[in-house]
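Missing here is one protein chain; the remaining ones are kept as they sit in the complex.
This part shows chain A:
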Amino acid sequence: MDIETIKKTKQMTAKTERMSGSEAIIKCLIAEDVDILYGYPGGAIMPVYDELYKYRNEIHHVLTRHEQGAAHAAQGFARISGRVGVAMATSGPGATNLITGIADAQIDSTPLVCITGQVPSHLLGTDAFQETDIIGISTPVTKWNHQVTKASEIPEVLAKAFYIAKSGRPGPVLIDITKDAQFGELDFKYEKCIGVRSYIPTPKTNLESVKAAAELINAAKKPMIVWGQGVILGQAETELKTVIEKAGIPAAWTIMGASAIPTSHPLNIGMVGMHGNYGPNKLTNECDVLIAIGMRFDDRVTGSLDTYAKQAKVIHFEIDPAEVNKNVYADVAVLGDSKDSLIELIPLLNENSHEAWHQEFKDLYAIEFEKVIKDDLHPTKEGLTMGEVLNEINIQSEGDAAIVSDVGQHQMIACRYSEFNKTKSNITSGGLGTMGFALPAAIGAKMAAPEREVVAIIGDGGFQMNIQELGTIFQQKVPVKIVVLNNEFLGMVRQWQQLFFDKRYASTEMTNPDFITIAKGYHIGGKRVTKREELADAVKEMIASKESYFLEVCVEKEDNVFPMIPSGASVSDIRLS
């Protein structure tokens, strides 16, 4: 269809028109500006797929090779674009296969609308073929879910779904639609949802609390900021940068907040948390005011709560009231959208530099560089390190790439060492820690932002958890760059076994297939690198490639990721070796 027809279709939503429930679903998606959809057909969703065929020039459907891939691809799409990702599946196993992606989106606040087909309503509850209670199953991992049993409910429910998914603290919504509702007819009229009674997505910023926060910050001798993904979701990157620069506050990030401020910014002091940087972790227990912005004090960030920042006054900027005082008591809580709150805060802040305090972070960085970073990025030993691969990617992509990382040692290395010039450049599974995330998420990310270089960093374990999505990459011709850091181990578990389980490597060693041949089977070209002298050229070739590219780097088998805060220990007990 041409642009005019598309415009007409969108205008049509203003007046009533008789159509099937399936067609109405497609019209709702078009009205919500959905032009790409990830999914997998099956019996209970076939009427919708049949309609999709008719609208195939307006909505591009990406056939993933597994529904989990569809959910993760939709997540990747959402995370890089800030738009709602959409995934679709059939009933029963199709729906349950989405669950891991939905749970991941829930904990990482990613806006997703998942549409599942369901058996006809007269068969509900009869253990019919491919029937599961997906509403029951998805309830704990969705922001909202709803089952539609009548065609007439479709427009209102889908409008609500998109509104809820993207407003306030975003999250996944699942809409289950029975097959008879898909076949049934309705008088279609679409009105976007602009509010739901009983749901206040964004609490209004309270100016008194902003003033109280500003007073604490202005009086602080050793203030420290820890920001999270709330800054990216609230599009408050510029405001955060202004706060940091005006008040001269050293600022660290959680894994989900990575890339909101460029890595090279002089006041960016690195990552907090279990494998974060030495300085920000150690000095969390020395700062006098801790300013948390759009982050939720995850246990991977805080370590033991009994010893976390006890000496500091805590200011918490947060959109979700349930997060305030959940893990860490906030002396001042500023509820609201991060952008709105920071805009109010900026004029109240005094200009400051805190140079001596900042120097303390630099001093600790120097120690970390000497003991950890130097050997990670510029190793002298024989085996290749994950860090030097990341370093090479930074050089070749000039820090402009979006890095989609899987879960494990390579993820920590990718987050620690990637250079991020632009926001929304770190796409990873933070809260759920889902192995198998990166390959499909990279597909969604590249399709949402084709102008960006998208590099997936994956371990040999996680790669094989959703390896089938190589088929999607091949069929869709998505030019993602895939880097598998192969240490023939489930590296992170092995590291824990080494440190805490007397080196009993129970079921963590992997005998891997020939990945290059597998990639070749999907018509994806690439290289295997086993020697340091081959690395730079291979990465260069990968970045220069206009097509998808598979790079396998055989890295040191038993390397560990340091620094590390042992599970349940205090942030100040961070170990360098």
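In this section, a contact is a pair of C-beta atoms (placed from the backbone, for glycine too) under 8 Å apart; a residue touches a chain by one contact, two chains touch by 3 or more; residues count from 1.
In this text, contacts and distances are computed from a predicted model.
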{"item": "Complex member absent from the view - protein name from UniProt, among \"Acetolactate synthase small subunit\", \"CRISPR-associated protein Cse3\", \"Maltose/maltodextrin transport system permease protein MalG\" or \"FAD/NAD(P)-binding protein\"", "value": "\"Acetolactate synthase small subunit\""}
{"item": "Contact residue for the chain not shown (choose from A:Arg197, A:Lys477 or A:Arg504)", "value": "A:Arg197"}
{"item": "Full-complex contact with the absent chain, from A:Asn145, A:Asn394 or A:Asn466", "value": "A:Asn145"}
{"item": "Which of A:His60, A:Lys150 or A:Lys326 contacts the chain that the document leaves out", "value": "A:Lys326"}
{"item": "Residues of chain A (touch criterion as defined above) contacting the omitted chain", "value": "135-136, 139-140, 143-147, 164, 195-200, 320-322, 324-326"}
